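One structure, pasted below without further comment.
One protein chain omitted, others in place.
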Amino acid sequence: MLAYIVRRTFYALLVVLGVLFFLFVLFFAVTSPDDIARRAIGDKALPQVIQQWKHVHGYDRPLWPGPGHATDNLFVEHFERMLTFDLGRSDADNVPIARRIREGAGPSLLLTVPMFVFGLALSILVSLFVALFRETYIDRAGVLISVLLMSIPMLLYIIFGQFLLSKVLRWFPLSGFDPEPAVVARFLALPVVIAVLSSLGSSVRFYRTLFVEEIYKDYVRTARAKGAGEFRILQGHVLRNALIPIMTDVVMTIPFLFTGSLLLEAAFGIPGLGSLVVDAINANDFSTLRAMVFLGSLLFIVGQVLTDVSYTIVDPRIRLK
Amino acid sequence: MTAHRLLALADGPLAGAAFGNIIVACLLALAVATFWYCRKNEIWWQALVEVFSRRRFSVLVLSLYVALALADSVSWVGGGGGEADGVLSHEARSLVDRFFSGSTEKSYSSPLAAAEFYDKTPLVRSRGHLLGTNILGQDVLYMTVKGARVALLIGGLTSLIAIPLALFFGMVAGYFGGRVDDLVFFVMSTLASMPSILLLIALIMVLGQSTVSVCVALGVTSWVSFCRLARGETMKIRELDYVVAARALGVSHAAILWRHVLPNLLHLVVISFVLLFSSLVLAEATLSWLGIGVSGSWGQMIAQAKDELSRDPIVWWNVAAAGVAVFVLLLAVNRIGDALRDVLDPRTLGEGR
Amino acid sequence: MSALLEVEGLTTTFPAGSERVPVLRDVSFQVRAGRCLALVGESGSGKSMTALSILRLVPRPGRVEAGSVRLDGRELTRLSVPDMRRVRGREVAMIFQEPMTSLNPVVSVGRQVVEAIELHEKVSQPAARERTLGLFRRVGIPDPEARFHSFPHQLSGGLKQRVMIAMALSVRPRVLLADEPTTALDVTVQAQILELLRELQAESGAAILLITHDFGVVNQLADDIAVMYAGRIVETGQRADVLRGALHPYTQGLLRALPGRAQSGERLLEIPGRMPSPKDVPAGCPFAPRCPEATPACTAWAPRFTEIGERRVACLLREDRGELG
Partner (left out) sequence: MRKTASFPVALLATLLLCCLAGSNLACSNSPYEDADEQKKILYRAYAEPPKTLDPAVAYSTADQIIVAEVYDTLLEYHYFERPYRLVPGMATAVPSSESLPDGRVRYTFELRPGLAYAKDDCFGPGGSRSVLASDFVFALRRLADPLVASPVVEPFSHLVGFADFGKALEQRRSRDPAFAQLPVDQQYDVVGGFEGARATGERTVSITLSAAYPQILYWFAMNFASPVPPEAIRAYDGRDGRPDFSEHPVGSGPFHLSTYDKQSRMVLTKNPAYYGLQAAAGTAPGATFPDPDARATPADRAAAGARLPFLDRVEFRLEKENIPAFGKFLQGYYDVSGIARESFDKVISERGLSKEMQALGMSLSKSVVPAVYYIGFNMDDPVVGRKGGERSRLLRQAMSSSADVQEYLRLFANGRGILAHSPLPPGIFGYDEAYRNPFRGFDMTRAKELLAVAGYAGGIDPKTGQPLRLTFDVPDTSPEGRLRFQFWVNRWRQLGIDVVLDATNYNKFQEKVRDGAYQIFQWGWVADYPDPENFLFLLTTRMARSESGGPNSANFKHPEFDRLFSLMQARDNDDERKALITSMRSILEHERPWIELFHPEEYALIQGWVSHVRPPGISIPTVKYHDVEPKLRARQRQAWNQPILWPAFALVLVLALVIAPGIVTYYRERQ
């Protein structure tokens, strides 16, 4: 078990290095530091100011390691800094990126955690319900509705949700965010509803398939022959078995709770990490984008390791010695 | 920087007509080839017939979209009638362009209205427009129809990039194993571990914004999952008796891959293609909202129209037209995808999520 | 003495296209307490479906169309769902063919047996556990404490089948439906399991409906035999009678195909042809196309049951004999 975790972690580290290399190629080799510098200061800056900026930010050094600058180059520095979580400063407004991420993580989590919890709970409930009534019109309608729901782009959910629920019916604030506990739920309610609804289709379809697949397995028949009721079978046997693939799916999404939701945050003005990315796009802030991609990958890789390890705990069939 | 130039070229003079036509021609050729292959292969033919009989309506809808996209892809220069639209003499116009020629108004008009929406002046087209016009007075039906080509281009071009890539690396890695497999798997893990939407954004920002670079970025982010699948299947196929026998007999690797492995992966290719397609169109819509999508796409129409719902009186036809168009297409594709999966392969794929 | 389990006219159908096709047609038999009836036939003849129909566990969209199943005079087909649930496991238990897949892979085997007990009796957790351990001991599982926490994949096939038996016997059912309990096991284990079943039956006096296609198993366990073909019972009788002199040509064919019966120099015989699928069972005698003795009449009229002593057979050819006898 320990050996497996060590091996898995080592590989994960290798992948982190791979990601860093890819990012370097993307953000330094394809886009030159000159571009970054010009982007950062804007059109009012004089050439010497650009030079100065490049100097201050250390972009005026060689790109790749070479004779005479084996360590003093951007390539080595990129790895060094990223691996020590020195994410640097934003190209757009010079704010330390780490601080921006710390600030943004809170609102993002406030949005994504309820979104995730409600989404998961509701989709499991609905799919259990649909599976319980399999091969009736409820099941057929459920599948059809799921496909309908997943054929609608998120944009439309947002547009219509905002229009109908906020503007016409005045249930929720139109947009905005305030971390004050007294009011925070108001702002999050609508985005959470929209997110849950928009992800419901694909989740229900996926989970229903898993459940139905399990229902037709022999052990379910055994349980029936024992005298277990339909409900008990669903939750004691089917859910238990189907939870393993569901968990894989779920654990992989947990890291992304931190990266927030781009569209929702942008549309509802929630100052989370999703907004950070959207701002970075609009401001051509490459250093922030770079940091966010790195952070996202890191979380994903950690999530992957966790999934693999938790798999061995949850599924007795692959419990390792 | 050469990448920039290349993409710029593709999006520049060529983009309007020739480049798109080439892509569409490629896709069409591929579709015909697939059809021909199925025709000759009884199992495939039966599967196709089965899918068709189960999803007659969806297939019909999809065919309509494809037909519209094709009509918009056949374009040529000249033929007159374009002056009213401000089209220049050397610009190619498609069948669709010609059909809707002279339909531009000054600004908004609501569906089938005879006068402009705001200042109530009479329209150029006195019988009005079926779906109204947008802020620049363009016929919304026209814009919506043109979106079909863009959607199919996004799905098709990206698949053309992603699927061969995935198939090649998946097959090679699964078949040869060892170092090759390690390397491919490592690259896959690396790419897969970057959150796809962030990677997409990063790629588009670095490559610059154009139809081709959006497709390239989508391709880069979407090939991995299929590659993983192809690799796994190849590993299984490699152990099949007749493949082992063929190897023992000294048949070349290329021949084995081509004759034994590839045909056995084809059903995965077809299903992945369909599943990929809808996710690509959805991804493009997201990108459009962020302002880095493909021009002329439904996603962009929706993004442009999102504020119109707040107009008073409300302008709904733009967002409704694009929304319905994208919804119906995705619905048809998803339904066909479901049927295809049921028919071709109920097991290995699980759900394409 | 009246029978404990009486099945009469049981007909189960599945939809095929627009109509419903019977997979069981007019199945009738009786099992008395303390006796073991073997339901014999080729695979696909409807043996397992009979057991599932008795428990009302026919997978959807199949359903029991007609007939009655009486347990000690109580009509099971008309029980409410909750009442039926109380019958399952409690009064009629079932052992399945595939011990590999019939146990829940993610629940420990001990808990699965405990669940069977808890479903029917109000017992404390420790008591249920104790009983389970006792059952494990009884069915010959070595080191029951350790096995209690094992997961199915950690046990051998024989052990799993013993767990299944323990589960089936956990609340002392009066009828045990054993669906090919030994098919998936190797020969030595088969013998042990059969021995165990015989002991347990002797102890509890339960009625057993043994479903098998293996006359070896029949020989070891059964008191009576019912032969099924294409969803119908074609012959019933006491074991010895049937084995000694089968009346139905199908039974005769089955017995001839038995390896043990093959005399030196005599070729191992197989019944030519295949059993028809429920969809295209021919009119007249379903066995007629494969029957070596078939007459034109066989394809025209469906045979009725002929009683010959305590035996019954459904064959036109024997109808005369019945009249004669």
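Going by the order they are written in, the chains are A, B and C; count residues from 1 in each one.
Here is the rule we go by: contacts are C-beta pairs under 8 Å (C-beta built on N, C-alpha and C of every residue); 3 or more make two chains touch, one makes a residue touch a chain.
This is a predicted model, so every value here is computed, not measured.
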{"item": "Contact partner of the left-out chain, one of A:27, A:177 or A:206", "value": "A:177"}
{"item": "Hidden-chain contact residue, picked from the options A:74, A:97, A:115 or A:128", "value": "A:128"}
{"item": "Which of A:275, A:288 or A:304 contacts the chain that the document leaves out", "value": "A:275"}
{"item": "Touching residues on chain A - with respect to the absent chain", "value": "35, 38-39, 42-47, 49, 52, 92-93, 103-104, 107, 118, 121-122, 124-125, 128, 133, 136-138, 162, 166-178, 180, 182-183, 185-189, 230, 232, 234-236, 239-240, 266-267, 269, 271, 275, 283-284"}
{"item": "Residue ranges of chain B at the interface with the undisplayed chain", "value": "86-91, 106-107, 118-119, 135-136, 205, 208-209, 288, 291-293, 295, 300, 303-304, 307-308, 310-313"}
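Please note the rule applied: only the chains that are shown with their structure count from here on.
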{"item": "Touch-network distance, chain B to chain C, counted in steps", "value": "2"}
{"item": "Chain separated most widely from chain A, comparing mean CA positions", "value": "C"}
{"item": "Distance from chain B to chain A - Cα centre to Cα centre, in angstrom", "value": "25"}
{"item": "In chain A, residues with contacts to at least two other chains", "value": "none"}
{"item": "Residue numbers of chain C (touch at least two other chains)", "value": "none"}
{"item": "Sites on chain B touched by chain A in the complex", "value": "3, 186-187, 189-195, 197-199, 201-203, 205-207, 278, 281-282, 285-286, 288-292, 299, 302-303, 306, 309-310, 319, 323, 326-327, 330-331, 334-335, 338, 350-351, 353"}
{"item": "Complex contacts: residues of chain C adjacent to chain A", "value": "52, 55, 57, 59-61, 82, 85-90, 93-94, 96, 98, 101-108, 115-116, 119-120, 151, 153-154, 164, 167"}
{"item": "For the chain A and chain B complex, residues of the former touching the latter", "value": "11, 14-15, 18-19, 22, 26-27, 30-31, 147-148, 150-156, 159, 163, 167, 202, 205-206, 209, 245, 249, 256, 259, 262-263, 266, 277-278, 281-282, 284, 286, 289-290, 292-293, 296-297, 300-301, 304"}
